[in-house]
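Notes follow once the structure below has been shown.
Only one protein chain is missing; all other protein chains are in place.
Chains: A, B and C, in written order; residue numbering restarts at 1 for each.
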Amino acid sequence: MEIFSNMLIYFVIIPVLTLAGLALTKNKGIDAIRAVAVTGATALVALAIYLVVVFLHARAAGDTSDMILQTSVTWYEPLNIKLALGVDGVSVVMILLSAFIVFAGVFASWKMDPLPKQFFLWFFLLSTGVFGFFISVDLFTMFMFYEVALIPMYLLIGVWGSGNKTYSAMKLTLMLMGGSAFLMLGLIGIYFHSAPEGQPLTMNILEIAKNDAIPHQWQYYLFPLTFVGFGVLGAMFPFHTWSPDGHASAPTAVSMLHAGVLMKLGGYGCFRIAIFLMPFAAQQLGWIFLTLTGISIVYGAFSACVQTDLKYINAYSSVSHCGMVLFAILMFNKTAMTGAVLQMLSHGLMTALFFALIGMIYGRTHTRDIREMGGLMHIMPYLGVGYVIAGFASLGLPGLSGFVAEMTIFVGSFEHQDMFRRVLTIAATTSIVITAVYILRVVGKLLYGAVQDEHHRTLTDADATERISTATLILAVAIIGCFPNFFIDIIRDSFTPVVKALTSVM
Amino acid sequence: MDYSQFLMMPQEIGLLVVFLLVFLYDTFMPSKTLKGLPLFATIVFGIFTIFSFFPVQDGMAFGDMFESNKATWAMKNILNIGMFIVLLQSIKWANSDFVAIRRGEFYELMLLTLFGMYLMISGRHFLVFVIGLETASLPLATLVAFEKKYYESHEAAAKYVLTAVFSSAIMLLGLSFVYGITGTLYFSEIASSVQGDNSLLLIVALAFLISGVGYKLSLVPFHLWTADVYQGAPTMVTSYLSVISKGSAAFAFFVIMVQVFGAAYAQIWEWMLYAIIVITITVGNLFAIRQRNLKRFLAFSSISQAGYIMLGVVAANAVGMASMMYYILVYIFSNLAAFGVIAVIERKTGKVTTDDYNGLFKTNPWLAFVMMLAMFSLGGIPPFAGFFSKFFIFLGAAQTHNVAIYVLVFIALVNTIVSLYYYLLVVKAMFIRQDECAIPAFKSHWTEKAGLIICTLGIILIGLVSCIYTSLSDITTSLTSMFSMI
Amino acid sequence: MDLTLLMYIVPSLIMFGCGVYGFITRKNMIAMLISLELMLNSVDINFVVFNRYLFPAQHEGMFFTLFAIAIAAAETAVAIAIIINVYRLAKNVDINQITKMKF
Partner (left out) sequence: MPLSSTIYVLAIPFFMFLFLGLVGVKMPRKITGVIGVLGMAVTTVWAYAIAFTYFFGNGEGQMLDGVRQQIVTTDWTWLSFYADKLVVRLGVLLDPISAMMLIVISTVSFMVHLYSLGYMSDHDGNPEKGFQRYYADLALFTFSMLGLVVSTNIFQMFIFFEMVGVSSYLLIGFYYGQQPANHASKKAFIVTRLADLFFLIGILILSFYTETFDFKEIMGANGHDVCNAFTSAQGLTFMGCSVTGWALTFIFIGGAGKSAMYPLHIWLPDAMEGPTPVSALIHAATMVVAGVFLVARMFPLYVLEQGAMDIICVVGAFTAFYAAAVACTQSDIKRALAFSTISQIAFMMTSLAVSSAKGELIGGHEAGLGYMASMFHLFTHAMFKALLFLCAGAIIHAVHSNENSKMHGLHKYMPITSIAFLIGCLAIAGIPPFAGFFSKDEILVACYEKGIGWGLWMSMVAGMTAFYMFRIYYLIFFWKKHEVHGEHKPKDQPWTMTVPLIVLALISCVAGFVPFGKLVTWDGVQLETHLNLPVACASVGIALIGIGLATVMYWKENPLPDKLATMFKGLWTASYKRFYMDELYQFITHKIIFQGISKPIAWFDRTIIDGFFNLLGNVTNSASFGIRKMQSGNVQGYVSYYIIGAVLLAAITGIVILFV
């Protein structure tokens, strides 16, 4: 079993072991459950950091292959389906992000009730899917892990959610599954054109890209299928409506994981599969999706301006920010794509932070309606400051992650030669103002001003676990914001193959 | 006559032996020991199941009327597994009042129907096929009517037997046309003699034939008996109907289509099947959405599942065949898990509607868990087996490179969303909905537990462990003669 | 005059049609069963006639017919038994009455 000699597989094994450990715990033994969960999450973080080190070593040692730590073991021999692992810079940072958010999520759901055991079971099943998706380079396994990551959402929201939870859970699951239906068709199409006549078909992304055998007229069908399939998860206009309801009803940790990691699967897949494997169609049809994503950037921001539910505001701002991710990916140059990945990181962290804080505030005030709250800064300064920091990150304050990501995206996109893309970029830049508008609106209504509800005066500030989870995220946001080059150096070269493929079909 | 050719049919003979043992036990053992009959039958059948895994020699027997090859062997084994689970689960029920006196018949008839299915699978002459079909369907009519006290059971039986005979009449008419055109009922000879000419009569015959088999597979529009019969029949019989007979019919259907009409008529029947599959999946799903009675609900879900199985037939190639058999296997485990849970709860409380299941997770977590696994597997959610079978059958279908089949696959995929919707409704009832008067916690009999555990293991492992599919596809790829004509 | 193939086939097909028509229209289940017999018998006639006129060399059709008759008998027996049971519980054999399970 040479597969176990590859460290990547342990990103799947650790969550599975955690699942097993949780399964062994008693329903009542809350401490044991927490212990197992924290252990699993910590192990993941450690492994992720170690992976970064390994990656940097490999690159420093002059390993210039597209992916490192590649392993491929046959799984379904007749269909040439393999369990193929491998990571490049993008997957490495994505794994790091996921690990961090899982870690923070565990702490954010410390007091989860009822059925904490089942909650963590689903939680870790979800993270299994996420990590599996990021480490695999085989279409089939990627798709499998993708769906593994999707389905726990239903119960996580349905059982532990709030508000109109069953409706939202069903809507979210069905829309995402609808996306994956498109996706599956696209993948099947890719599979059957994965190799030139006579050679065996393959599911390995790298081989498919090497063969470059997908006929152009087929790409016209397959590219939209795959891109939309992932775009649904990337909250691309007009397929984003699951996001507000879903986030509004989801429990804190689930919103964190969903906005923080799951929505990234969309952008990652778009770049890794849709664009990488079908560069021709990407060049031809790119403008359509570019327009759509451009719309979702401004559209989401404007919609966020008038929401009154904290989670709706964040959901719509996620639509805007994730739109920026797809937008940048469709710019087809290294800088913009690097910006996209930075934006994924930044959005992942700060949205997770947002949802964590919202969850904590909601847990105290039992309302998410900003009209019923006010002056919370007087009462819970820690949470208030955290919220302000998250807000600044979101509206792109230098020194926090958002600024770096957005600037990279804008500069990269504007470097594009054709006028259409540059005009769209200008249009996209307006979002920084609108973002400021709605963020400051929330901060002003929620934290500043006089205390609205006298009952709130008795509320407490964050406790230890909450401080841990928020501090982790704030620290991460600040680190990315202050030392972006570290991440950029990891990411940038990963785009060499895709950019080469894109330019070759120009 | 050369008796050695009986060696070609060891599984059939083994099955007859099991039948005889059960029959003798039933007839000659003292009545107080009859309580042990179900267990006895199950154990004997289990032993037979294991033994029937010994490979058989390939070849034709009885004047080429009977073929035995790896595929038939594998298919029969798949059916055996399903049959064994059904028997295991039915032990407790068979010993319950009202049924106890006739428990012998129950097992004997079940085994006989299975024998009929063997014939359907292995028959290479329409006479054998028809006999097998009838042997498989007529005893089922009596089994459906098994709950002597319940009116529904008899109404279902009446509907079943009338429609069954009607459909077989239609099919026989079609067969008569086939005979009239070709002058033979041997699969291979028909195939060779219908080369080229596509007379209208043969098309009619084909349509009638499809309708006849489609009846057993409950394809739309030949499906309308399904829901009522499933609802009325004893749950054990329902599960048997829904998986075993369906599986055998699907396999036989595949063989007939490919071997008999594969050569000249591939185009024709493939287009027929496109239409049938689309409406089958869609209508099945649409009906399933509204069902509250779980047996009825699973009936409609099984209709749409049959549509997916047909995708394997449309593929008409090795991958398609392997995927279809694999799909049937997975489907057996998933559906039997679901029916197992339903049966247990029905036996304990007599409740069968979705609303009765509200808050089941609180009271009976394990039952709810198994049910959820079954639903996810049926809905095609990874990492459970259903996902793999769906993916592979789509792959198999898409192997034939025309756009029409992509459209077909797309419609099927869209339908998976609808199906997911109603499968999730059940999950929702069990996990999310709360109910004070939920089904109280209870202990189920160890045989039922065993059955459910087997199903659960199957659901979880069959997908992740690739050897099963691999061996199936090795088998089908070895059948070069079969697909040579396509 | 000598009888041609069609002289047998056409009546048998008519017979089959009658059977179908009867099955769909008659309310009494016994009557429906009789219609079924009509259908099956017309099929038998087809087989025999095809065999006799087109392929006199071998007797496949004949044998098939024999089996078909046997099957038809079995079917009738089972059907009758079930109908009797239905009558016991529902006190009628009107097909329109036994529609408890629907939709």
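We take it that contacts are C-beta pairs under 8 Å (C-beta built on N, C-alpha and C of every residue); 3 or more make two chains touch, one makes a residue touch a chain.
What you see is a predicted model, and the numbers here were worked out from it, not measured in a lab.
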{"item": "Displayed chains contacted by the hidden chain, counting the whole assembly", "value": "A, B, C"}
{"item": "Residue among C:F23, C:F47 or C:F64 touching the omitted chain", "value": "C:F23"}
{"item": "Per the touch definition above, residue among A:L447, A:A476 or A:V498 touching the missing chain", "value": "A:L447"}
{"item": "Contact residue for the chain not shown (choose from A:L24, A:I288, A:V433 or A:L475)", "value": "A:V433"}
{"item": "Contacting the left-out chain in the complete assembly, out of B:F166, B:Y240 or B:F376", "value": "B:F166"}
{"item": "Chain not shown, touching residues in chain A", "value": "171, 174-175, 238, 241, 299, 302-303, 305-307, 334-335, 375, 377-378, 392, 395-399, 403-404, 407-408, 410-412, 414-415, 425-426, 429-430, 432-433, 436-437, 440-441, 444, 447-450, 484-485, 488, 492"}
{"item": "Contact footprint on chain C, counting only the chain that is left out", "value": "20, 23-25, 32, 95-96, 99-103"}
{"item": "Residues belonging to chain B that touch the chain removed from view", "value": "158-159, 162-163, 166-167, 170, 198, 200, 203-204, 206-208, 210-211, 215, 220-222, 224-225, 227-228, 268, 271-272, 275-276, 283, 286-287, 289-290, 418"}
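In this text, only the chains that are shown with their structure count from here on.
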{"item": "Category of the chain touch graph - line, ring, star, complete, other", "value": "line"}
{"item": "Whole-Å separation of chain centres (CA-atom averages), chain A against chain B", "value": "42"}
{"item": "Euclidean distance of C-alpha centroids - chain A vs chain C, Å", "value": "65"}
{"item": "For chain B paired with chain C, centre-to-centre distance based on mean C-alpha positions, whole Å", "value": "27"}
{"item": "Chain B residues counted as touching two or more neighbouring chains", "value": "none"}
{"item": "Parts of chain B lying in touch with chain A, wherever the complex brings them together", "value": "319, 322, 376, 381-383, 387, 391-392, 394-395, 398-399, 401, 406, 409-410, 413-414, 416-417, 420-421, 424, 427-428, 431-432, 466, 469-470, 473-474, 477"}
{"item": "Complex interface listing, chain B residues touching chain C", "value": "126-127, 130-131, 134, 138, 141-142, 145, 148, 151-152, 154-159, 161-162, 164-166, 168-170, 172-173, 175-177, 179-180, 183-185, 227-228, 231-232, 290, 296"}
{"item": "Sites on chain C touched by chain B in the complex", "value": "16, 19, 23, 29, 32-33, 36, 39-40, 42-43, 46-47, 50-51, 54-55, 60-61, 63-64, 67-68, 71, 74-75, 78-79, 81-83, 85-86, 89-90, 98, 100-103"}
